[in-house]
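Sharing a structure, written as structure tokens. Questions coming.
Removed from the display is one protein chain of the complex; every other protein chain stays in position.
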Amino acid sequence: MQYHTPSSFDDAVAIAKDAKGVTRFLAGGTDVLVQLRADIVTPDVLIDVKKIDGVSEIAREGDGWRIGVAVTGAEMTEHDTLSSDWPGVVEAMDLVGSTQIQGRATLTGNLCNGSPAADSVPAMVAAEATVSVTGPNGARTVAVGDIPTGPGKTSLATGEMITSVHLPARGSNAGDAYLRFIPRTEMDIAVVGCAVNLQLDGKKITKARVALGAVAPTVLLVEDAAKAIIGTELDDAALEQLAAAASAACNPITDKRGTIEFRTHVAGVLARRAAKIAYERAEAAS
Amino acid sequence: MAFDEVKTVDFKVVGQRVKRPDGMDKVTGKAKFGADVVAPGMLHAAIVRSPHAHARIVKIDTSKAEALKGVKGVVTRADFAEGLSGGNLDVLENVMAGEKALYDGHAVAAVAAISPLIARDAMKLVEVEYEILPHVTDVDKAMGADAPVIRAGTADKTVPEGMHANVVRYHESGHGDVDAGFAEADLVIEDSFKTEATHQGYIEPHACLASMGEGNGDLWCCTQGHWNVQKLCAAMLGLEQSQLRVTASEIGGGFGGKTAVFIEPVALALSRKTNRPVKLVMSRSEVFRATGPTSSTSMDIKIGMKKDGTITAGQGTFRLQGGAFPGAPMEFTAMCAFAPYNLKHVKQMGFDVLANRPKQAAYRAPGSPMAAFAVESVIDELCKQLGLDPLEVRLKNASAQGTKASFGPTWDRIGLVETLEAAKAHPHYSAPTKAGQGRGISCGFWFNHGGETSVTLALSEDGTAQLSVGTPDIGGSRASMAQMAAEELGIPYENVRTTIADTATLGYNEVSHGSRVTYASGLATIKAARNAVKILCGRAAAKWGIDEDAVVWEDGFAKPSGPNAGEFDPIPIDKLTQSMGRTGGPIVGHFEATPEGAGVSFATHIVDAEVDKETGQTKIVRYTVIQDAGKAINPAYVEGQFQGGAVQGIGWALNEEYIYGEDGRLQNDLFLDYRIPVASDLPMIDTVIVEVPNPGHPYGVRGVGETSICPPLAAIANAVSAAAGVRLKELPMSPPRILAALDKQANG
Amino acid sequence: MVEVNLWSGLRAFADGKDVVEVDAKNVGEVLRGLVELHPGLEDVIEAGVSVAVDGKVIASGLMEEVMPDSEVYLMQQLKGG
Partner (left out) sequence: MIHVNTKVNGDEVEFLCDPRETLLDALRDQLGLTGAKEGCGTGDCGACSVTMDGRLVCSCLVLGAEAEGKEIGTVEGIANGEKLHPLQEKFIEHAALQCGICTPGILVATKSLLEKHPDPTETQVRYWLAGNLCRCTGYDKIIRAVMETAADLRKAS
């Protein structure tokens, strides 16, 4: 295995483009190293991105945010303004693994690992986050939801890499939330994850995005679920419709972490609970 | 004090919460565990394992692995002794597969190389050709007519005729006439239960360092019993037992799982072949796939009760799957099942069943927790349906001194009633439960064990003591041993150093299991110390020119026993040891025996659980352990045993399980998906130490290590039933199972 | 003579009896006596058993004393975790 520490994205792309065999980018390493040690993926070329300028920055970008690809979960949680703007995204990232994992794991890594159960991904999708991608054929901006294409797979071409994550301006009277279900209180992979991002006009929901994780091969943006609560004050009937729409959108599998029935049911429960939190946050922000 | 006197009062050191002598090393990282040692010229090894649940090994080609640079040797079954039989053959079959791989993870070859990475690379180059055979992993399916035969001819003659060849042993015991008993009952409940296999889950993977010379060898390993390792390894390598010296490292948890050997013979074989020291450390995945979890079970229980709470009869059938080898502890499951209750009519049957899973190993009160889960669940349901208080019903039927045990004998002094009374008096039992929460209780029982034990206590010139015991210290036993020695010698606790001796320096010691260490090594320590005291008194007597019997030992001084003995100034221990070389030679007390008086231990647990009815998630909100310790030598570590056992039980009840796929492969071989309790899952675990002295120990000690895992499974099932209104009959009570039960109840 | 109680699973090897009388002064003699009277018990006893004498479980000691009026139960061999 070759180990590289390029000092620019251009250098990193150049190494990746010419690399033979399996290439992996290393940021926090909390997935890459597990796969390496368990003989699941042994990269031939490992490109450590942490020496590239600016990768550890959380910066304002207009009224939104730019988050570097090596920013750890712990650094996000410790960032007060980011946390108050996008509590759902920050909490989702904070749910990934232990305190130790938080010291290393990154949003970009969580996304590129391609796990359908990645906690931060539904939160980013609900938040309409985008990523900047650079590669041998130049740079592009991609919606977060378009990166994963299936378990362990992404839409990134050979030599392409993410250079930063962008969260849009929070806007007024808005809030987001992410909840996941795990059997224990910590340390598990999400059995179901649900993010809700909404905006209010007075008490009425004017805009909403509901995203689900771990209930399909990729993250789901559930438009029917959003429709169920847009125009409402999140009354009980709206919540029931939201839950039903979330459950209806599920296309899960039965595996060691949960059954089809369980995931489908709990997706609705979490949608309801997350929507209430997002709604409270939006109200508090007004 | 007379040699055999029982002491129950006026303890000076015993009963104190002393600091453990190995504490400093363990908080600074200095303590040497299994994987922490190196030897000059050491090689590293890795084991090739079967990916198949059941397969004939057609061919093993090691040539590519051997050709890799840095590889020094490869071993297969051919490198081990031939002609073994019985238990030794089973252990060897498990350590290194012969004709067949019997489970996913079964070892088939091993390599030694100059670095761990090269060893791992070489492992992947060993080519094994398999002929895949049909497999079975479920206990009920393994007994079914169409189940594949795993190891033909294994069954012994206790197995009733007509059973599948995978049923290899049968147990039946009890007394009275259960049918007559059921006829007397006002309510009879009959139900079936299942529990999945759980792993001991010690945080330290198995590790060892082996060094073989010509016909002899040295082995360093983490084990619960190094004499057992010596015996088994010697057999598997064809060595004389005394030629293999085994040293027990610090051990990072065992819970029964480190009473067996797995990698030690392999490291020795590689060392013999390469003539270099070889270190072998398991990965976590290997620990889960190839070391002993507990048995999975399938159980049928029938209990009858009168309206006044009298249990009229109990019957249980217990089917235990113990992997591809005989030995599932079904007889303990059977014998423990009804042990807490004084029953006129009782019958219990056990079946030992083979399946394509790793050979089960002991796990904390092996077999008992599952039985308690099934029986105590049914008792709870009977109480509920008859409108009776579950604690009063248990008190009414409780086993006590003089009643007949469900497995036959008449009980000696036991403390079940005392734990129930303590539970009744505990504020936890009377506290109101909050909305959404339910309370459950359960009793639990374990036999405890004595076993072969040797201890030596050598006095130093300055009057301090060196105590050598042979039972590895898993949870602070060196402190308890030093406390007992100090108590007898009348010297400060700090003046005793306890060492876990290697196999070359002490007589045989049985494994640290059966909650026997504080009981048996403790008893041996007390007797070795009394032995040394007798010599000390003799030296004083000689000095004073009086009879040896006229000297007594008090608080570290030899004194004349009374006015008739003469007027002499007491002599302190250090004055006697200072001159010991000139007054008869070194003073050493020792004791070797197989103490047979291990008192049984009962416990009662109370638990409050909260169930999220929308997700099926259970949260333990309050937990109290009440257990009979006989006499707590170091209460802090007794509490620790209570708490640790309870939490292992919580894990077993709620989330831990072996999950096999259709392909017979273990799907959750990492701590990620083998979900042991984490700190945030739990409340504080309250404890009450009940002390009903064991007549078989000089201070009344009963083993405490195991019983604490017996009640939690049922106590939590009973609490879940109270909180959510559904009775879970299958473990773990994972959220999908609870939600499915709630759904079934709601929709009929 | 000492009355020895067998666990019921052993009846098949003791002519249907679950109580057998043997002439014995210690545990070793109890076991030897059982095998002499009922050779079918030999395998089970060889594989390892415990003997409860007046409520005390003797896991291995053959020299432990047994009195004519002792309550004696044959039990499966005890181990632990």
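Residue numbering begins at 1 within each chain, and the chains themselves are lettered A, B and C in the order written.
Convention: contacts are C-beta pairs under 8 Å (C-beta built on N, C-alpha and C of every residue); 3 or more make two chains touch, one makes a residue touch a chain.
This one's a predicted model, so the numbers in the text were calculated from it and none came from an experiment.
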Q: List the shown chains that the missing chain touches in the full complex.
A: A, B
**Q.** From B:647, B:666 or B:701, residue that would touch the chain that is not displayed
**A.** B:647
Q) Out of B:255, B:318 or B:602, which is the one that touches the chain we can't see? A) B:255
Q) Among B:39, B:68, B:458 or B:670, which residue is in contact with the omitted chain in the full complex? A) B:670
Q. Of B:374, B:685 or B:720, which residue touches the hidden chain?
A. B:685
Q | Hidden-chain contact residue, picked from the options B:73, B:105, B:181 or B:205 | A | B:205
Q.
Touching residues of chain B against the unshown chain: what are they?
A. 17, 19-20, 22-24, 26-33, 35-36, 115-117, 200-205, 250-255, 281, 283-284, 474-476, 634, 636-637, 639-640, 643-648, 670-672, 676-680, 682, 684-685
(Q) Could you pull out which residues of chain A are in touch with the chain that's been left out? (A) 1-3, 26, 29-30, 33-34, 36-38, 42, 46, 48, 50, 72, 74, 97-101, 103-104, 185-187
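Note that in this section only the chains that are shown with their structure count from here on.
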Q: At least two other chains touched by the same residue of chain B: list those residues.
A: none
Q: Quick one: which bits of chain B touch chain A in the complex? Just the residue numbers, please.
A: 120, 124, 285, 614-617, 654-655, 659, 667-668, 670-673, 675, 677-678, 680-681, 734-736, 739-740, 743
Q: Mind listing the chain C positions that touch chain B in their complex?
A: 5, 7-9, 12-13, 43-44, 47, 52, 54-61, 64, 71, 73, 75-76, 78-81
**Q.** Contact set on chain B toward chain C in their complex
**A.** 156-158, 170-174, 200, 255-257, 259, 329, 331-332, 335, 347, 349, 362-366, 407-412, 446-452, 513-516, 594, 596-598, 696, 703, 705-706
